[in-house]
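Here the complex is missing a single protein chain, while all its other protein chains stay put.
What follows is chain A.
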């Protein structure tokens, strides 16, 4: 997960081309930052609902809650990865199937 996927070392041609590339980089970086922030707040919300029972005895996390939150975050990312892989597989199948049917039709 890199913030600047294309790096800052793109030595393009004229300054206008560099400006366009930089604007595209900035837009991509903004999108990525927004995605990461959204993911972060989703994780916080979901794990907070799951792990912290509504009766508060003290302000600090006790051992059970800390362990629960560790596991919750790990599971969230694993689910993320697995769903991404499954989607990718489906996309590939649909792409292949679509190309075949498109060609046939």
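Keep in mind that, in the parts below, a residue touches a chain if its C-beta (ideal position, glycine included) is under 8 Å from a C-beta of that chain, and two chains touch if they have at least 3 such contacts; residues count from 1.
One rule holds in what follows: contacts and distances are computed from a predicted model.
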item	value
Hidden chain of the complex, named as in its UniProt record, picked from "Gap junction protein", "Mitochondrial import inner membrane translocase subunit TIM22", "Mitotic spindle assembly checkpoint protein MAD2A" or "Septin"	"Mitochondrial import inner membrane translocase subunit TIM22"
Per the touch definition above, residue among A:26, A:67 or A:96 touching the missing chain	A:67
Chain not shown, touching residues in chain A	37, 40, 51, 53, 55, 57, 62-68, 71
